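The following block contains the structure, expressed as structure tokens.
What you see is the complex with one protein chain gone and the rest in place.
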Amino acid sequence: MSDSVFMSEITWPQFEEKVKAGAPVFLPIGSTEQHGPHLPLGVDIYLPTGVCERVAKEVGGLVAPTISYGYKSQPRSGGGEVYPGTLGLDAHTLSLVIRDVVHGLGRHGVKRLVLVNGHFENCWPAVEGLDLGLRELRRDGFTGITAMRLEYWDFVKRETLDKLFPDGFPGTELEHASLLETSLMLLLRPDLVDMAKVPSDGPAKFPNYDVTPFPPGLVPPSGVLADARGSTAKKGQWLMDDHVPQIAAAVRKEFGL
Amino acid sequence: MSDSVFMSEITWPQFEEKVKAGAPVFLPIGSTEQHGPHLPLGVDIYLPTGVCERVAKEVGGLVAPTISYGYKSQPRSGGGEVYPGTLGLDAHTLSLVIRDVVHGLGRHGVKRLVLVNGHFENCWPAVEGLDLGLRELRRDGFTGITAMRLEYWDFVKRETLDKLFPDGFPGTELEHASLLETSLMLLLRPDLVDMAKVPSDGPAKFPNYDVTPFPPGLVPPSGVLADARGSTAKKGQWLMDDHVPQIAAAVRKEFGL
Amino acid sequence: MSDSVFMSEITWPQFEEKVKAGAPVFLPIGSTEQHGPHLPLGVDIYLPTGVCERVAKEVGGLVAPTISYGYKSQPRSGGGEVYPGTLGLDAHTLSLVIRDVVHGLGRHGVKRLVLVNGHFENCWPAVEGLDLGLRELRRDGFTGITAMRLEYWDFVKRETLDKLFPDGFPGTELEHASLLETSLMLLLRPDLVDMAKVPSDGPAKFPNYDVTPFPPGLVPPSGVLADARGSTAKKGQWLMDDHVPQIAAAVRKEFGL
Amino acid sequence: MSDSVFMSEITWPQFEEKVKAGAPVFLPIGSTEQHGPHLPLGVDIYLPTGVCERVAKEVGGLVAPTISYGYKSQPRSGGGEVYPGTLGLDAHTLSLVIRDVVHGLGRHGVKRLVLVNGHFENCWPAVEGLDLGLRELRRDGFTGITAMRLEYWDFVKRETLDKLFPDGFPGTELEHASLLETSLMLLLRPDLVDMAKVPSDGPAKFPNYDVTPFPPGLVPPSGVLADARGSTAKKGQWLMDDHVPQIAAAVRKEFGL
Amino acid sequence: MSDSVFMSEITWPQFEEKVKAGAPVFLPIGSTEQHGPHLPLGVDIYLPTGVCERVAKEVGGLVAPTISYGYKSQPRSGGGEVYPGTLGLDAHTLSLVIRDVVHGLGRHGVKRLVLVNGHFENCWPAVEGLDLGLRELRRDGFTGITAMRLEYWDFVKRETLDKLFPDGFPGTELEHASLLETSLMLLLRPDLVDMAKVPSDGPAKFPNYDVTPFPPGLVPPSGVLADARGSTAKKGQWLMDDHVPQIAAAVRKEFGL
Partner (left out) sequence: MSDSVFMSEITWPQFEEKVKAGAPVFLPIGSTEQHGPHLPLGVDIYLPTGVCERVAKEVGGLVAPTISYGYKSQPRSGGGEVYPGTLGLDAHTLSLVIRDVVHGLGRHGVKRLVLVNGHFENCWPAVEGLDLGLRELRRDGFTGITAMRLEYWDFVKRETLDKLFPDGFPGTELEHASLLETSLMLLLRPDLVDMAKVPSDGPAKFPNYDVTPFPPGLVPPSGVLADARGSTAKKGQWLMDDHVPQIAAAVRKEFGL
């Protein structure tokens, strides 16, 4: 019998026992989205799942099944919905999924909940879904729940970014399919990375506004917004060595663990 | 670089190429639901995913990321939402997810689509989600799409059932966490099965109607509705040896492959 | 002044009195759907209404107005939405109607509620609508409600089916516009049946999956899925003689009447 | 075989033939609502259905199944949702039902559609539902549809009102369960009227605004807002003799019949 | 620092203080809709806002930001959505906006709420939005709220109408962009009225039913449904001298001020 942190790999009595003991439950929210010619469509599934797995092990938590479809990719942060294989949900759809899962977990007695976002565009539908779920739980009489919501990439030291980007960090939005994600994938799923295919058509130079239809040529054809060259598993490890303890620390602080 | 059948493991150019070549895309629809004390909460995720993987390999298809949360568990077919770890979506939520994914796939040129259900209660929200997705695709001018929708367990020979159930097949609904699912899990993920925990509190004797609140005592406490004793990986193999070629044959027939 | 079981035929003081006395309320859920060239579009309205009327009389209950529009007809169980006069609702629409009616009845103090389905495809939207209605009632502080949900055709003895189908029962789904429904209509509304028009283009041989667009030729052109020949009012009476007492017994049991 | 104007009483080939011949289809929209101690809860179902039946016969039309649940009763026009047996739908729910039915009829080739409202509060959800249905039909490529929407009570001559109300017409809203509706019920369903129970606690004196919670005492306890005394079947006939030919004339004019 | 009645012009501590003191909050509900060639698109924004401002000053209330987009214009009361610049919301959208604003105000402790409608077509979506908002507040445990909902034009003396329309009042619906609205605009925003452009193509002669598509020619081309000639600021003052004290009196009565 498994003693996995993944809910999908444990039985209901195991889940019940953990929840009664106060285990925080992590909900990774991913997406199915283009990540250039060198990374698979599931990057935003693998990375938050991998981060959650490690943090959950640190803090005695559980990881709910990853939501594999996220909000619609935007040109300036993910290349947009035009790339083959990019499958975005409407905001309302995604928020309802999160609402229902949050509601379900709260119904089963989960008091400590952490939504871990792995896809930039998910941020606000996740805010809404969490708010709706907690609202319904209050209406159903479930109280005493504390819920966190975070983007895993925000948990990184300044010095790590300086080390990774000696010429300056291009910013979270542009890091789509670029150095950070590629390095983390090289750490977690090297079998799914083809460094030989890393393109050099970036970095993108985007305007500071949205425009529809998005002008052709602004998104690098590869779908890589900044630059993935120089990615290594070691750099991925540097990142993970920030993400996991920092998130674990935040979780411990907020939940009094 | 991966040549996986899983969309999440390939790049967007690989996806594009496959779709242009007419590859059917399989969408497994699972759930996170109690499956007794001997099976993990993710059974309905693993099984349709495993079936899809094998069929996709047979027919040159792709497998979209599995929808991991399904419709609310019902007492007479899954024990109900009261079991810890069972996380059901509202029907509208699930249908919208399927609508959006179907719409996304159709937008990207997928002409052959197969929804493979792994959770009894998903059947009708899947019917609706598919109908809504296809309706939106028509409104957006995408035509020539053929879509199948099936429950994988319906693809089994009469003689296999007779072999598995010499005393008579109790029916699909009661087979929750019982011989069929346990045997298939022993085949696919034996690490997640604990045969020592197989209970003997079934089979359930349900009335031929729903009633809410569900009378206590009718669902066997373990959550296993029929009987999982005697499950083996070999029996799982018998099933898979029906499921895969029969579904592949149906897919080939409908898509003219 | 009427002492009808039909809510639409009694006054609000009569309704109030009955409900205060604990009368169960039956909600027939029908549809407007093709039923071959010999039966009218309203079969699924008349039959559950007729069953409810008889059961309500047995148990001192009331019958709420029948929901006359149901879920979208499916090719394998009703011929599909393409038949002229078949008017299906979206699942969300139907569930909301049922939610609101259930909510309204509960608000007025109804403690015993029975949803009686007369159209195969309604089953799951009815499950959802009932769940939503009961959820809202809980949020509004209405408790102590017991609700049943059933398909009337499930209340039939094995021996009756054997008598009706000496060559074997083709199954509920195929029984669309066929022997059972035709016999019951001959019992309840013979003026609306034209036995001379009973077709012989069935029975349908359907695959064990859905496919869209549905292959032409699989649904018998008449819309009758099995066979209606040999239908008689007497056979309808046999069925009614099972349906009514069996449902009444279930109702008495669950409601402690 | 029936040659009824009611869709529920004819077969799909009959429906198809009528629609191909250009038959207008009437959709009665009713409600289940208190109508005082002398009238049944179904008044708003029976009256528009009865009007539609007569008009349809005049103009060669069909009558779709009546929508039996309408928008929430308001204190100033129906007494409000507090009366036992009054079962109102949310506006969105009712509009979706009408949208789906309108869409279904248009899909089947109906080019002439008439929504006939029998419950004051339905007016605007019917406006919206019709607009949504026609919008969807346009998006699906169905064109050339003309749709009317009316309240049947607006089709009455000034002199008839003067004859019925020698002391002045109190206005449509107050006529709830009062002289007009009672007289029409005496004409159509005298078995459901108990003139001995007609109350004398009206007429209501309402403010010219809504207020929630509605001040107790403003709605006459009986639920009759004006006065039903003096109602007769003959007066009902006067009304029907206005309603039917006037609506028929309007229908003929707009549809060029 | 402002001591405005407009919420948008005061600070949160000022709002808090007023609400704690029991100040009624007025919510004007307007629209963006054609009002002929002599009045601006914002008439239905300015008028209810102006009425609310004056009533709020009288009774010590506050005015929430006006909802500037209303329900879809109808041909018989506003000319319809075809007029350039007329921007109607779906009924569901408008009801949700009102629901959320009502919910927000109730959450902050507002116990006296007045929805003031300035656009005929808003009436029923406002009824629904208010009902939904109050329902959610009850579910969240906020009680003791009294809410009024009114059309400002209903607060006028019979003699004022007689003075304004010596030849008879054409009725509220036809008064679109006509004498009443033009006179009120001349009082409140004379800079936005061009009396030289007042058309004379009315009054409209409408049928007593809706029809879609609306027959060309029935709506006067100018969009003015009755007649605006003879409008003066003085007449506007007559109206305002009815509206403000009458609404203030109703508010005082219902709220016990």
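Just so it is clear, A, B, C, D and E label the chains in written order, and each chain counts residues from 1 on its own.
Note that contacts are C-beta pairs under 8 Å (C-beta built on N, C-alpha and C of every residue); 3 or more make two chains touch, one makes a residue touch a chain.
Just so we're clear, the structure is a prediction, and the values are computed from it rather than from any experiment.
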| item | value |
| --- | --- |
| Visible chains in contact with the missing one | A, B, D, E |
| Options E:Asp90, E:Asp140, E:Asp154 or E:Asp201, residue touching the unrepresented chain | E:Asp90 |
| Residue in contact with the excluded chain [from A:Ala91, A:Leu164 or A:Met195] | A:Ala91 |
| Residues of chain A in contact with the chain not shown | 71-72, 74, 90-92, 95, 121, 123-125, 127-128, 130-132, 134, 146-150, 154-155, 207-213, 215, 250, 254 |
| Footprint left on chain B by the chain that the document does not show | 139-140 |
| Contact footprint on chain E, counting only the chain that is left out | 1-2, 6-13, 15-16, 19, 32, 34-42, 45-46, 64-69, 81, 83-90, 92-93, 96-97, 99-101, 104-105, 107-109, 191-192, 194, 197, 223 |
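Here is the rule we go by: only the chains that are shown with their structure count from here on.
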| item | value |
| --- | --- |
| Any chain that touches chain E and chain A | C |
| Most remote chain, CA-based centroid, reference being chain A | D |
| Whole-Å separation of chain centres (CA-atom averages), chain A against chain B | 26 |
| Set of chain A residues in contact with two or more other chains | 139 |
| Touch relationships between chains, expressed as pairs | A-B, A-C, A-E, B-C, B-D, C-D, C-E, D-E |
